[in-house]
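The other protein chains are all here in position, but one chain of the complex has been omitted.
Moving on to subunit A:
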Amino acid sequence: MSNLVLFQLRKSTVALSAISKLNKTHIEIQFNFKYLVGQLSQRLQSTSSQVVVRENTKREQKRVVPPNYRHIYPEFLPDPNMEFRNSVREKLERTDMINRRSRIEIPEFYVGSILAVTSSDEHAVGKTTKFVGICIKREFCGLRANFTLRNVVDNLGVEIKYEMYDPRLQRVQVLRLEKRLDSELLYLRDADPEFSTFPFDMDAEFLNEGAPVPVNPLKVNLRPPPWYARWERLQPKGAIIPELRGRRKEKSEKWLEKFSEPWEKYDLMKQYRKTIPEEEQDSIYSDIYSELHQMEIASKKLKRKKAFVKPKKTG
């Protein structure tokens, strides 16, 4: 942790103690302080942080919603941009999403998981199509939430973007549940086709219940440029970038020197503006928890049925 953050923390503790002396509550400062400590509580141990950590544990005791819901159902969280917020619209959107989920099971999946999607298509033979591919991108929130699947069919890269709440989807199946090192796998477009080729008759792999989602540490070799994006600047973790030569190498080095912002990860206000606060997340998920939980139980029952194989008589 940088000294700057420590300094900020100390400043805010002083402000808080001064306010508590005056017997007044100032929500904003208290909140910022909580946020700061929430970020640093694991690493720092000071008397002031211990107080707040205790408060947090109190809240956790009351909480019903599992903490991993924000990873399983990220699209239920609204856009943090205050320009686009409206509580009534968000509620309506959530009820619509739940209504759709009552008709189709949209399982837990991440970027890097392999999915099979069956959807109705007016122009297809038999009016339905099935596509298998690796999820390379997940975008947006609410009813606009969508994901992109990629596969290589007959030596041709194919990507299909599916809307998660599109009523034309008939079935969404996770064939392999895993994560990758990055939150977007668009570099697969510039990698060898073998990394994004998956057979259409792939069988679903079962994960034990309650087991953590495995992270696949696979690193992909990129072809030499031209590329879809300037990967040398974006530096994805799951891609091995070939060494550049000449002018492009010079340029990229200069750019990294000029525009890299190593302090960005310590910019707490930036993080705050980009995310929905934990308290609000809790209130959102507790509204829809009962419905989601029931759906989960139903899908688990189905899964168990499928996984169970009748023992054969021997001898």
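The working rule: a residue touches a chain if its C-beta (ideal position, glycine included) is under 8 Å from a C-beta of that chain, and two chains touch if they have at least 3 such contacts; residues count from 1.
Note that contacts and distances are computed from a predicted model.
Going by its UniProt record, the hidden chain of the complex is named "Large ribosomal subunit protein uL3m" among "Large ribosomal subunit protein uL3m", "N-alpha-acetyltransferase 20", "Trafficking protein particle complex subunit" or "Mitochondrial distribution and morphology protein 34".
The residue touching the chain not shown here, chosen from A:Asn68, A:Asn86, A:Ser183 or A:Gln271, is A:Asn86.
Annotation: of A:Ile104, A:Leu207 or A:Ile276, A:Ile104 touches the absent chain (contact as defined above).
When the full complex is taken into account, the listed residue touching the unshown chain is A:Tyr165, out of A:Tyr73, A:Phe131 or A:Tyr165. Looking at subunit A, the residues touching the absent chain are 83-89, 91-93, 96-97, 99-100, 102-104, 120-122, 126-128, 142-144, 163, 165-170.
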